[in-house]
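For this depiction, one protein chain was excluded, whereas all remaining protein chains were kept in their positions.
Here is chain A:
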Amino acid sequence: MRVALFVTCVNDTLFPRTGRAVVTLLERLGVEVDFPQAQTCCGQPQFNTGYRHETEPLVRRYATAFDGYDFVVTPSGSCAAMVRDNYPRIGAKAAAEGRGAELAEAAARAVPKTYELTEFLVDVLEVVDVGAYYPHTVTYHPTCHGLRLLGLGDRPRRLLEHVRGLELRELPGAEECCGFGGTFALKNAAVSAAMGADKARSITATGADAVCTVDNSCLMHIGGTLTRLGSTVRPVHIAEILASTERTREVAR
């Protein structure tokens, strides 16, 4: 089984800790993971803002970068959903525009092997107890693309429930969007901020030490809002919780 990590551009640039956590976690579970350097970005910001043509080279790049791997694991629900839902659309539209089947074929190579981290753990490795230890109270926000596009269901929750020392707190209105939405956060900043503030208040009300999601982009918005509202709740990617054990440094956080 050849497994590649698609770290995503956001994690690569801003949250390398999450990428390192995925590597630590997978290696602890006996999975050898590779990081092809040709990878960059799935193209979601461009595509979702309406720049489909700017996304096309990135579809090709993704497919080529991960050729030869059986699985591509990514710590991002929305990037996984981008590949799974939108790459075939981009391919179909290019074909409909008379530009041949090349992009559709690239999409067909990329889609079946792409897994969001919790899907890979629960569905492929068939584990829910990854041997993690995280002695904190945590609330879980199901991100929209993980929840509705990927249908992650209770996978993240089952993984968290098996973490030793972790106390899971219910998040009121959990399934409501946090208001990030990529370029929406800038184009409709007022509404985005209002949604973020409501989410931050719900999170604070749980009394948890940390809020976790399967996506650092939403977490960047949630965490940035929490900071501005003077809250001390920490944003943590689920990979970092699952990677931590009694022996890792991260536990102290």
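Throughout what follows, contacts are C-beta pairs under 8 Å (C-beta built on N, C-alpha and C of every residue); 3 or more make two chains touch, one makes a residue touch a chain; residues count from 1.
As a working rule, contacts and distances are computed from a predicted model.
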item: UniProt protein name of the chain not shown, from "L-lactate dehydrogenase complex protein LldF", "Zinc transport system ATP-binding protein", "Strictosidine synthase" or "protein-glutamate methylesterase"; value: "L-lactate dehydrogenase complex protein LldF"
item: Residue among A:Leu58, A:Ala94, A:Leu171 or A:Val233 that touches the chain left out of view; value: A:Leu58
item: Residues from chain A at the interface with the omitted partner, ascending; value: 7, 9, 11-17, 19-20, 35, 37-41, 43, 45-55, 57-58, 61, 86, 89, 96, 144-145, 148-149, 175-177, 179-197, 220-221, 223-225, 227-228
